[in-house]
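Would you mind keeping the following structure in view while I ask a few things?
For this depiction, one protein chain was excluded, whereas all remaining protein chains were kept in their positions.
And then chain A:
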Amino acid sequence: MTTVAATGLNVATPRAFVRPAARLSAPVRLNYPWKFSSMKRMVKLSVKATPEGEISEKVEKSIQEAKETCADDPVSGECVAAWDEVEELSAAASHARDKKKAGGSDPLEEYCSDNPETDECRTYDN
């Protein structure tokens, strides 16, 4: 069977790991999972930030780092590489912003702007 090497997922016939009968018993044991590892779960929840916020923070951090690196030696390779990193992250940030703007609009509108001739998108003016 083929395997999608990129994600390492096996897209062959899905194997059911959990049989229906087993599922009924699961809730009994896992009713209060937080009681077993409360601290771990809380830490996990707080790390999840929005991707856009992440990139903006990275941009800010990289600018600070670049200024520090260049304060020592403005011509060195490290300084240049630091500013290059700023540029790369700024580009990524602006792409993320564009994606977010595009994704926020109505999916039907989006589809119809690309394919106005399909049945769903036909408009009848008269």
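Just so it is clear, a contact is a pair of C-beta atoms (placed from the backbone, for glycine too) under 8 Å apart; a residue touches a chain by one contact, two chains touch by 3 or more; residues count from 1.
Heads up, the rule we're going with is that contacts and distances are computed from a predicted model.
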Missing subunit (named according to UniProt) among the choices "BRCA1-associated ATM activator 1 isoform X2", "Phosphoribulokinase", "Centromere protein M" or "Proteasome subunit beta": "Phosphoribulokinase"
Interface with the undisplayed chain - residues on chain A: 2, 4-8, 51, 54-56, 58-60, 63-64, 66-67, 70, 76-97, 113-114
